[in-house]
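One structure is given below, encoded as structure tokens.
Missing here is one protein chain; the remaining ones are kept as they sit in the complex.
Naming follows writing order (A, B and C), and every chain is counted from residue 1.
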Amino acid sequence: MRYQEIINDICHGLYQDPPKGEVASYIPELAKVSPDHFGVAMVTQTGDYFASGDAEQRFSIQSIAKVLSLTLAYQHLDGKLWKRVGVEPSGTPFNSLVQLEREEGIPRNPFINAGAIVVCDVLIGLLKDPVNDLLKFVRSLSGNETINYNPVVAASERSEGYRNLALTNFIRSFGNIHNDLDDVLDLYFNLCSLEMNCQELAETFFFLANDGVTRAGKRILTRSQTKRINAIMLTCGFYDEAGDFAYRVGLPGKSGVGGGIVAIHPEEYVIAVWSPPLNPKGNSARGVAFLEAFTTLTASSIF
Amino acid sequence: MRYQEIINDICHGLYQDPPKGEVASYIPELAKVSPDHFGVAMVTQTGDYFASGDAEQRFSIQSIAKVLSLTLAYQHLDGKLWKRVGVEPSGTPFNSLVQLEREEGIPRNPFINAGAIVVCDVLIGLLKDPVNDLLKFVRSLSGNETINYNPVVAASERSEGYRNLALTNFIRSFGNIHNDLDDVLDLYFNLCSLEMNCQELAETFFFLANDGVTRAGKRILTRSQTKRINAIMLTCGFYDEAGDFAYRVGLPGKSGVGGGIVAIHPEEYVIAVWSPPLNPKGNSARGVAFLEAFTTLTASSIF
Amino acid sequence: MRYQEIINDICHGLYQDPPKGEVASYIPELAKVSPDHFGVAMVTQTGDYFASGDAEQRFSIQSIAKVLSLTLAYQHLDGKLWKRVGVEPSGTPFNSLVQLEREEGIPRNPFINAGAIVVCDVLIGLLKDPVNDLLKFVRSLSGNETINYNPVVAASERSEGYRNLALTNFIRSFGNIHNDLDDVLDLYFNLCSLEMNCQELAETFFFLANDGVTRAGKRILTRSQTKRINAIMLTCGFYDEAGDFAYRVGLPGKSGVGGGIVAIHPEEYVIAVWSPPLNPKGNSARGVAFLEAFTTLTASSIF
Partner (left out) sequence: MRYQEIINDICHGLYQDPPKGEVASYIPELAKVSPDHFGVAMVTQTGDYFASGDAEQRFSIQSIAKVLSLTLAYQHLDGKLWKRVGVEPSGTPFNSLVQLEREEGIPRNPFINAGAIVVCDVLIGLLKDPVNDLLKFVRSLSGNETINYNPVVAASERSEGYRNLALTNFIRSFGNIHNDLDDVLDLYFNLCSLEMNCQELAETFFFLANDGVTRAGKRILTRSQTKRINAIMLTCGFYDEAGDFAYRVGLPGKSGVGGGIVAIHPEEYVIAVWSPPLNPKGNSARGVAFLEAFTTLTASSIF
């Protein structure tokens, strides 16, 4: 199979060099992960599956999960969601607080922390049992009942989360947090603690490559809504490296500080990569290198 | 033909309401254009042509031309170009000077003024007769020898261009302008004064929908380079409305304050729209509305 | 007596015009104060007392109290205090969060909210019973056992204090808050709720005009420390109007959003003014006008 060969060739090449960058260390659970892990998994729209390396070892998907909470909120609210969070790239991490101040508590997009926190607040207003209902939704996307939060990671995030407490109170001062702050952050820290392996990530995000329908045939979003989530991933999915990722890789995607990246080729495939060492912008160094090589060799970007 | 019907239907609907927004007024030549003009032209990769309204009346393409100067510089320098200008969205207009200061004279991307000025400086180092050579290049893209600069517009830009003089001197203070400042701005103001109609715009930008090859069959960029220019247009082509345009329309594109927008569906079509009144972000209000309706009705975004 | 005549003349003139500006309204206790109150009280270093208008009606001194908490912390720590808070004007309110981010959690000065919160954290580390000990200190400065916190104001500040919660968590994320956040903010909100009248304010701040010694003869600070507190008031005491106040009035001072201002002429006098309507920079409009006239007519600025 051609895709499998290309994946193998790229992985073989990347294995030659030790991975560059540093593993995230702000909580112990991330710091102790080996930098040598490297996994790839891919599912095509027609259902073919390809994988390599540590594709079946779970890791902390961290910010990748922000796409899932966004999807659930968007499913309920459609365009009304955008009154509370924008769809523009944020420019730089440095600016996040300035922008919040200037834009009066409306975060720039749902993938910066401020935006993901507002999405959690939205979900609390929509769901009866937010933490469990969100988990059920994620399991229904993936068709996998074993996917779970990692309570140790969630607790660790909470204990280091002064910056997020600051952000949340700041947004609340502008009236854009409606629920109890502890509930909002509880959902947020659980969300960030979700664990999956590359295969599970590819299964879970399959609906974004399949016009909104999961592998099990369940419609999650309309075709138009699906395109819009992909568009937001392309412009905002990689912190201040979004432009560079679009330039190099040419696919919508989302990264997490656990070293995972998931990328979507609409109506073609979904691909997930995992390698913990991060480049200076906070994205998996080997993951970006793999995906750049992959879309170049398969000539398969969206552009 | 289906595309023509859809174009006609959307135009018919948009004609019902007077266009919202204000015509650009910072130079007299733009201010005196009627807000009622409205034109559309489209060329498919297979060569079919569709049009509506004022598709054959020329207007000032302004910043749309920044894609053309970028293409010429990229053709010569390939990836080395990115040492002097980035590929990241700028966040906000407000930030442009701050970012230049923090990022030490490297503009965020080639479509903000600072970046386009650096690209002009690059071209002066590459071309014997920059103003004429750039015009020849544009004419060769379009296959149309009558395309030209408007010297009145260029002179008017120059006489109001204190902000651009400030930017250029600021970049020069960081060592990222290598040539005579007057030469750089002369090229820049000429570039911004280029005039085309919608049909000519569609012909000129055809190579970006055709893997780098013009309608006349001339290769301008490699396939990979072409994808990369499209990626930069998607993330940076609409000032701080880039995310919203990706979300609504879902195509790479570039706007100008003359009211023009050109959008690319790679390997499908190129489409140009013109309506002078601008929305608060500086993009053609009716142009964006047309394109949103068009990609929705044709279900043809890249996502 | 000459001072009394000048005070009367200026007050008489100011009474002719209704006061400009708006009474602070972010908590109900401030919003319901009549805009017409106007009081002045002055004590010279030699002990003469002059007053006019509502000099004996108490009001919420708000940020004026930040000088008192600073004095207490400085008394204990001397120059070591400046490792945790700076002595530079902040430029603008807009910048407060940006500056905190760039300067890694060290607030610019002890009179912006962030700085006063850090001073409260310092006091919690120094005092056995911070809320009561601080009150005792204030009473000992004034020689007045009836001065007190207003628990309704403190509770109201707390219920609206999301911005301050945001600031405190943000500073804590940089390691510059050492104690329990609720304790810190409890002290801070109590501090802001202190009530005095103009006469009491003049008595309390007398030590700053008297080389560090209270009216009762108790030394609070050394002569050198006293000068330094006065210097910080001059450069930082009026938000982003500090330069203008120095220019117009020419005395060290501190304002509060309750409409009070206290100003010091070292080794000459202390003067307190109260008029609730605030100018756009958040300082008492009539208070500033009174003081400008007073130092002009008495030719008594420090410059």
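Here is the rule we go by: contacts are C-beta pairs under 8 Å (C-beta built on N, C-alpha and C of every residue); 3 or more make two chains touch, one makes a residue touch a chain.
Please read these numbers as outputs of a predicted model, since none were measured by experiment.
**Q** Thinking of the complex as a whole, which visible chains are touched by the chain that is not shown?
**A** Across all of the complex, the chain we cannot see touches B, C.
**Q** Which of C:Asn150, C:Asn210, C:Asn230 or C:Ser255 sits in contact with the chain that's absent?
**A** C:Asn230
**Q** For the chain not shown, which residue from C:Gly21, C:Pro107, C:Gly250 or C:Gly287 touches it across the whole complex?
**A** C:Gly250
**Q** When the complex is taken as a whole, what residues of chain C touch the one chain not shown?
**A** 86-92, 94-95, 99, 102, 108-109, 223-224, 226-228, 230-232, 234-236, 240-244, 246-247, 250, 252, 266, 296, 299, 301-303
**Q** Where does chain B touch the missing chain, residue by residue?
**A** Spelled out for chain B, the touching residues are 94, 97-98, 101, 162-163, 165-170, 172-173.
In this section, only the chains that are shown with their structure count from here on.
**Q** State, to the nearest whole Å, the distance from the C-alpha centre of chain A to the C-alpha centre of chain B.
**A** Roughly 32 Å separates the two chain centres.
**Q** Averaging only over C-alpha atoms, locate the centres of chain B and chain C and give their separation in whole Å.
**A** About 55 Å separates the centre of chain B from that of chain C.
**Q** For chain C, which residues are shared contacts with two or more other chains?
**A** none
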